[in-house]
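Complex shown without one protein chain; remaining protein chains in place.
Moving on to subunit A:
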Amino acid sequence: MVEETPWQQALRYANRANPYPFYEELRRTPVARQPDGTYVVSTYQEIVALLHDPRVSSDVRKLPVPVAPPAEGSAEAEPITEAVVSLEPNIITQDPPEHDRDRRMMTPHFVGPPHSPHLISDLEPEIRRIVDGLLDNMQGKTRIDAVDEFAYPLPVTVICKVLGVPLEDESRFHGWIETALDSLDFGPEAASEEMQSRLAGGRQAVEEFGQFAAELLDRYAQQPGPGMLSAMVNEDGPEAGMSKGVLVSNALLLIFAGHETTVNLIAHSVLTLLRHPDALEKLRRRPELIVPGVEELLRFESSVQFWHTRSAVEDIDIAGTTIPKGAPIFLAYGSANRDPKRFANPDELDLERRDNQHLGFSQGIHFCFGAPLARLEVQVAVGEFVRRVENPRLVEDPPPYRHNQIFRGPRHLLVDIDGIRD
């Protein structure tokens, strides 16, 4: 049997809790060709260069399909992108000029100064109220699950409000998202029988989720309601609206991304602080450090560990390697954020780190659309957790992790506590 590459090892479920030693090995070859023809880029400088390189496409339709040739002796691997390809492109899987136009249409309904500069900041009281409620509910308990009782409910409630998705449908789409996420695997375990059967389930979930979003959008088309989805459907700007398929696809993206990444970020922030009592104590004493602190937490445990839809549209010479035209490119943000050539002592948590331009939200034209909302949510949630939870202790370290490698995070996070302050 051929020895696995550091990247393949990093992707094994057994290493989900700590992929960093494998990333360290991976960075010795900043642009590493994998046996399946994918080029994994793991160093900060090179990732930034490619994020700004107009010869790199983000459009899944430009990926050679299937991405992975079947491993020898295994059942034929399904193309990893098929579940995504069956949908119309959304802003994350589009290139300019379509990307620019669609993102430009969505922005005013979300963050876009000068159109609605206060939309996000106006949510703060609501976010505080939700966080307070969640912490109040923990009163009298000695053990909590920081994922189920804290990290998860906040972003879900907020994204439903922002988008105008009925909160009572939450359990349905939560199920679809979880099934879809658990079905995606980019590592050596993808060819296993179990993953193959999960993949079918995942495709089914995406299908149903799409159906759900389409019906919701239809309802808003007939009768406008609150939130961003309704605004997008009833777009009356100077540019022609998006096609139905693109709308559905972007709606899924927003629900999904608003749902998962922030959960992992809050959970990882709690986990990381509990592992670093000095940092936790510092943040308790100096609450104003929450702003740079969240940036450091984003760097330390990136919510999006890598991204997988990019490919080279031309031959690209980089770091002594030529990425050939047509090759898929994986950008490993989680590794770049621990690149010692960019960050001094990258494995140390430093809430006051200067010059902390991490890639936790990526860079370039695909910079995270939801970043302002995510930042606010995590600042409030983690800040209040630190302030109010008395003597929190990890029950299990490492905690159990979710299967997905891109949206990496604890599935549960049990914490023993002495109480909740007012």
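FYI, a contact is a pair of C-beta atoms (placed from the backbone, for glycine too) under 8 Å apart; a residue touches a chain by one contact, two chains touch by 3 or more; residues count from 1.
Everything that follows uses one rule, which is that contacts and distances are computed from a predicted model.
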By UniProt, of "Outer membrane channel", "Nitrogenase protein alpha chain", "Aldehyde dehydrogenase (NAD+)" or "NAD(P)/FAD-dependent oxidoreductase", the chain left out is "NAD(P)/FAD-dependent oxidoreductase"
Which residue among A:17, A:49 or A:395 touches the omitted chain?
-> A:49
Given A:17, A:214 or A:313, the residue that touches the chain left out of view is A:313
In terms of residues, what is the contact footprint of the unshown chain on subunit A?
-> 48-49, 51-57, 59, 95-97, 100, 312-314, 363-365, 367
